[in-house]
Structure formats: structure tokens, C-alpha cells
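Note that one protein chain is taken out, while the other chains of the complex remain in position.
Let's look at subunit A:
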């Protein structure tokens, strides 16, 4: 096995593990191909199992012959390992470094992982585009499922099946694809049942400096408009960024060629800026200084909350165009794989109650992120601690989760899931035993044959016990559109992720458990009352009968 060559010292005794707010553990450290394991000699103390893939960076320190490795994880946790013996420590450190930065997809853990649980429902088959389309068909006949991309030749980042206007043939789609960045021609993202309006998404149009146009592209998006109605194009970039894109062959839809569309520019930042923001935010949260001014200025300088606000605002805008103005919307940025997806998926959370259920949210992530070609592998290969120069890394999906959390905070009874679900997704996008977030697109996943070779995260999540753990006890279906407030005073720092390892969560957990208990107890009592009432009613109707004869 090739991993063996990478592991110089597979096992060290007398290693001490230190974690904030938890007791230290002394035990044996073992390195395997995919895990760092620390187990104490006592039977009942917990073991640490850490995926190498979860390790973002390590630091070594030596005091005499005692070495210390500080392990910084992608889920933002920081742990410390005290290892006796300089050589052992160096060996362990270099092994971890190599194992945590393996590039080869074929060595990734999901391909080796065998589930220890019984798969009731195969998550790889839970959210097929065909099934999603069946729901759409029940509401409208104006759309069809096209397999123009069945061999991924029209657009490498799209799935084989996409929903497009019924009147537009595949040939037109091919031509429109040639006019859009990455071949990402406009496709259906969301159908608003209430008024039949739609949200579409695409890549930027390739107008270039000389203002190219494409009749097929115009025809494609105009086909979604009702007679005499105007639509909105939401460009997630500022006007100047969109202007600059022209020089690189990109651009935006001009008024002249798209007279039925009104274009609105917003200012969601590009991924490299978001990554920088995450690094600064995490740095601020880890600052041990007791100065309030320092904390607030660092928080401000990170710009993280600004990004949250901007994304939420844009999503609200899209939702408002659809629900309030009764207009259809096309959303795009540059590639159409990052900010575009943040906006389209959040708008659906706001508009569509189905997306606020556990299953529905999975379907949303599957549809609007995985199938839609968000490059998870590139975006999540490093997190906030990594020393290596970021390439394509960006917390695009994490920002989306943060925005969902903000809405969840404001409508705590309207979501079937609790924040645990969001934290879980955050963890699994960065390091996982499941194949769900591997690869960068549907085509990559299909080439790797992941649905056969790996287990889906959804298979695990949708088991009853896990569903219960992730459920929000306060949930009551709310069929309405939920408009969040985006005032800075209403947006909070997501403590569940960013301060998770910075404080003891025991107090908060216990308070949460107490709340769950009150709710469950209420259900029990209600059941009991109903039973007793039924019993009593039965007796009272039976008894007169007994007495009369």
C-alpha cells in the first residue's frame, strides 16, 4: 500500500492532546493513510479521529526533546499534540503534512470509506433532475428537460439534463451556450408557483469589447417572458467590474439588444477576496487580546459581515422581483458558478417553503450547487489557516450557509432543520468520508464514478436518528415568503462556526436541550390529553347504551 511509504512513524506512545475547554488526554498516537488517531489507554475515554483531509496547516515547536505539533483544522478547530522525542515529532509532522495535502483524487478517503451504517436510501439517487422536473411538470407546461448536454460537450459544468423553455430547441441552446461564459447558457433555476414567474441563471454573455450579440441567446431568455412583461437581469458584479470583463471577452447584456430586460448590478465580491476575508475573520476570532477596539476593528477589516449583507440583499432583490413585481429574473456574475448560485439558492430559501425542510434543503444544495457546477473541490481544498498560496479556494458555500443561518435566526420556527445541519454541511464540504462534495462538477463526479464507489452524505443524513438530531424542535411549516432584515444590527456573527472552538459550548448546549425538553414534553402531554379525551368520550357514549336495556 502506497500510504505506508508516506508514514515514517506510524505510532508514538505518551502523546498528550490538548484542546480548549476539554480535558487533556494522554495516549498513543497512530497515523493511518487517512486518519490521525489518538487513543488513551483507558477504555472509556474518547478517541480522537481526525481526517488528514481536515488538516489545514500544522506548526511545530520544540522545548528540549519535547516536540509540540499544533494542528489547525479546516473546520477551524485548533488542537495541540505534545510528542516526546524530537525525531518522532518531526516524522509525525512531515507525515501529516504530506498526507493532508495529497492531490490525487484516487487517494481520497471517500473512495476507501465503507459505511458502518445501513444505507436505507441511496443518497446518490435521492435527488435526480428527472424527479425534480416531475414536480415542475405538475405546475407548468412551459418548460422541458433537455439532454443537449448529455455528454457534457455543450457545457462541462452543467449536468446532462437541464430545464429550458419548451419553445427553444437544442440547436438554439448550443448557439446560446457559445455566447455564454463556460457554455453556461440560461437555464431554469426556480419556478415560482404563486405567479408562474421564474428565476434563471447563466454565465456572463461573451459580448467582448465590440458588443457581440447572439440572437439565440436573446430568443432563449425572451421565451421566458409573458407578453408585454419585462424581466430583470441581476448581475452580481458592479458596473465597473462588468465593464472591465468586456476586455477579457466577457460583458453584460446591453439595453439595445435586450430591450425587455432591466439590468441591475450588485456588488458581490469575487472568490479570491472572499478567501482573504475568511482568513482575516478567523484571525480576528482567534485573537486572544482583550481589547474591544482591536476586536471590532479586526472584525470590520475582515469585511465578512459586509459580504453576508451584500449576498442577502441581492437574494432579497431577486426574490422581490419575482414575488412582488411579478417579473422573471436572470442571475449571473462572471462564471455563474459562485455568486450566482449564492443568490439563486438564497432567493429560493426566501420564496419557497419546501427549501426550508431537511429534504428540501438537500435538494436545493444538490440542484443549485452540486448539479449547477459549483467547483467544491477547488473552493474547499484549503481553509483559513493554510500557509500555501490560495489558488481557487474561496468560502463561497460557507457564506451561503452563513446567510441561511442569518435567515434561520430571524425565522427560528420556519426551518425544519437547526443550525447543526448547516455546520455539518460546512464540515463535509471541507473534509468528508462521503463522496458528495468531491469533484468540481457533475461530469467530474460521473467520470470518477462516485455514485458507485463512494457513499453519499445524504444516505447518512436521511437516516431517522440523524434527521432527528438535525431537526429544529420549533419547526412549524410556514408557507409564506420570509423576508429577512439585512440591517447591520440584524446580522450576527455566526458563533456556531467562528467561535465554536473559542468557548465552552456547554452552557448553550444545556439551554438548548432544556428547550427541546419543554417542546417534547408538550407533545407528550398533548398526546396524553387526546388519548384521555378519546377514552372518556368512548365511555360516555357507551354507558348510556349499557344502562338502557
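Quick note on the criterion: a residue touches a chain if its C-beta (ideal position, glycine included) is under 8 Å from a C-beta of that chain, and two chains touch if they have at least 3 such contacts; residues count from 1.
Methods note: contacts and distances are computed from a predicted model.
Enquirer: Looking at what's absent rather than what's present, what does UniProt name the missing chain, "Myotubularin related protein 6", "Septin", "Cyclin-H" or "Cytosolic Fe-S cluster assembly factor NUBP2"?
Expert: "Myotubularin related protein 6"
Enquirer: Tell me which of A:224, A:271, A:414 or A:462 is the one touching the absent chain.
Expert: A:414
Enquirer: One chain is left out of this view; which of A:291, A:388 or A:449 touches it in the full complex?
Expert: Of these options, the touching residue for the absent chain is A:291.
Enquirer: I'm checking contacts with the chain that's been left out. Which of A:17, A:372 or A:491 qualifies?
Expert: Here the residue in touch with the unshown chain is A:491.
Enquirer: Which parts of subunit A are in contact with the chain that was left out?
Expert: Output for subunit A: 232, 262, 264, 285, 288-297, 299-300, 303, 305-306, 308-309, 312-313, 316-317, 320-321, 324-325, 409-414, 474, 476, 478-493, 499, 502-503, 507-508, 510-511, 514-515, 517-519, 521-522, 524-526, 528-529, 532-533, 535-536, 539-540, 543.
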